[in-house]
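What follows is an incomplete set of chains from the complex, kept in their original frame.
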Amino acid sequence: MKNEQLTVHALSEIDNLKVHGRTTGLLSPLTLFWTGSGIELNVKGSELWIEVEAQYDQYEAWISILINNVPISRLMLTEGRHWICVFRGMNDQHIKNVRIVKDVQPMSEDAHCCLQIHAVKCDGQLLPVEDKPYKIEFIGDSITSGEGIIGAKSEEDWIPMWFSAIHNYTRITADALNAEYRVIAQSGWGVLTSWDNKPHANIPAYYEQVCGVLTGEANESLGAFDENNFAAWQPDVVVVNLGTNDNGAFYSPEWKDETTGRIYKQRLYDDGSYNEEDLKAFEVAAENFLIKLRIYNRNAHIVWAYGMIGIPMMPAIYRAVDSYVQKTGDNKVSVLQLPNMTEDTVGSRSHPGALAHERTADELSRYIRELLSL
Amino acid sequence: MKNEQLTVHALSEIDNLKVHGRTTGLLSPLTLFWTGSGIELNVKGSELWIEVEAQYDQYEAWISILINNVPISRLMLTEGRHWICVFRGMNDQHIKNVRIVKDVQPMSEDAHCCLQIHAVKCDGQLLPVEDKPYKIEFIGDSITSGEGIIGAKSEEDWIPMWFSAIHNYTRITADALNAEYRVIAQSGWGVLTSWDNKPHANIPAYYEQVCGVLTGEANESLGAFDENNFAAWQPDVVVVNLGTNDNGAFYSPEWKDETTGRIYKQRLYDDGSYNEEDLKAFEVAAENFLIKLRIYNRNAHIVWAYGMIGIPMMPAIYRAVDSYVQKTGDNKVSVLQLPNMTEDTVGSRSHPGALAHERTADELSRYIRELLSL
């Protein structure tokens, strides 16, 4: 039976729309760049649909749907514009909180990868969504992108299917603290270089932009490279979970810039220890990132949270943070070791699984609760 | 980028198709009646799609997708015929085990509710799926249908969204035992009557049919009322999880057959105890069901497994089983109390949640392992 009461609302017309994640502010349509970004609605009605559009050369889109904060659907979005039914047949007098969440990170290797929301369709009212009392920003790599949370341990393909924004420590931590959150994360990237020594594949260089890790004209015209509006969303806590790929660079082959011919490589000494100069470069990069983070986040507690895949860079991270604190006197910056994943908590692609993310969220939320004196 | 290598295969053309659940045997298309039913494929290729078709007046369809035995997607299927992408971009040399599973029970109240699979589309080979060494049939009510496994505790709407075949004790038990399984279950139904005293809403009356709990000409023409082909699939174990609604009938209003004017009601005495005659009727129905089960399942261990929402009918169940065993000498029939759900394990709609199903699967699989001397 067709529901004749459904009315289409372009996102730009919805007063009570709540948008999560860094975006350009444009709603016609809304482009979702980062994992964990999405929209939130309070719907008093029996039925709800959303109109989404996915484009890509290689990496399709995935979204999760949460109703009253519980995941109820997760699906691949193939190319094109689709109307997706979120719920139907529900009591039209009850208010349903709905979140549509991008489950996958921005794809820096696929210049045509894009997920947008155009409109919603429902037979009732869209009521205000209350603001949460805290805001947290998470900055990271594949761990924070949720790579490997989904799928069998044996999975090895690098595909969007294995990513999750939902069973991710970012969401679980934010939920535990009743906080809004945003995620800036890119698999393989680091503070100084990527795991394979690419010097541009570092998060700090693109931090000011809405989603600077992307490339291509299409993304440019979507506003991905615009300066982010930091004033509009000032976090109480910034969590930086970087360093794992910077360590990887020491163990990976060099990367050659084909344009300049220059070769990039984080080196080890013959005895297997880190080359001092290269390690120092990482520390300087980390310290500089803290300086940049403080510029854009004036009052936030900054927590360098590291350790879900081992702690080899921890001494260097402590040195970097220490140096920053000594020089600036800024004592709202600290380091937290996260629980290492174990055989029991590993997911697919040798990355932390859902249990590892739960354990991290447990420790991290406890730590942040103390920082915020909750 | 479009994959030009994709080839469509009608289900009926696939040699290595494995169908789960009671069906008519027809594959053009394959109608999925029961929760937990579906298809299984071993795919050597990079991309796979399925063509599904959903029809309904009221209750839409939901499916889950498992890859290498891990759930990776769960989605609503709205009316019409849809191509759904299962995976893409995977290593085409690896074999992926894929299961497409109906997440919702047959809807006896919606005569036009129907889920079918027409075809698959892929760019590789469909290889044989190995048979599992054991077969289990689960017979039950809303608990076994997985009502309430999904969703917030506060959810009250009776809609397909809250059902799950995946986080269900049936699947978890079967997996633990490396067994194939089928589910015959219907929310609200009992051994003698439904929770609201409807005399026809009893599972035993329809056991012989492929899916006799359905109604309407459409279902008839699909073969739902045909005799099931028991010879083709003989279970090693039959689990009967019924009795919860038969207890409910004692506490619910009478039901009047508007045609005959006859009134049906399981009665309580004034002191709150069960009316002896009515309780006896339940016991007779239970005993007769065992007789019927044995007719169709000659060698199976039959386990009456009960207790996930309390154990008030347990004495009557024991009496019924006892009486059956005494009369027949058939000692492959036993009773097992399942763990009661608790505040910590309840799901939505006051039904057992995912944790309750896990605990039940734990106990039940241990019990069955002993029965089968594993």
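Note that the chains take the letters A and B in the order they are written out, and that residue 1 is the start of every chain.
We take it that contacts are C-beta pairs under 8 Å (C-beta built on N, C-alpha and C of every residue); 3 or more make two chains touch, one makes a residue touch a chain.
Because the structure is predicted, anything quoted here is derived from the model rather than measured.
Q: Quick one: 2 copies here, how many in the whole complex?
A: 4
Keep this in mind: only the chains that are shown with their structure count from here on.
Q: Just the number, please: Cα centre separation of chain A and chain B in whole Å.
A: Spacing between the chain centres: roughly 38 Å.
Q: Under the touch definition given earlier, write down the residues of chain A that touch chain B in their complex.
A: By the definition above, chain A touches chain B via 1, 57-60, 67-70, 72-76, 78, 85, 87-91, 94, 150-152, 154-157, 159-161, 348.
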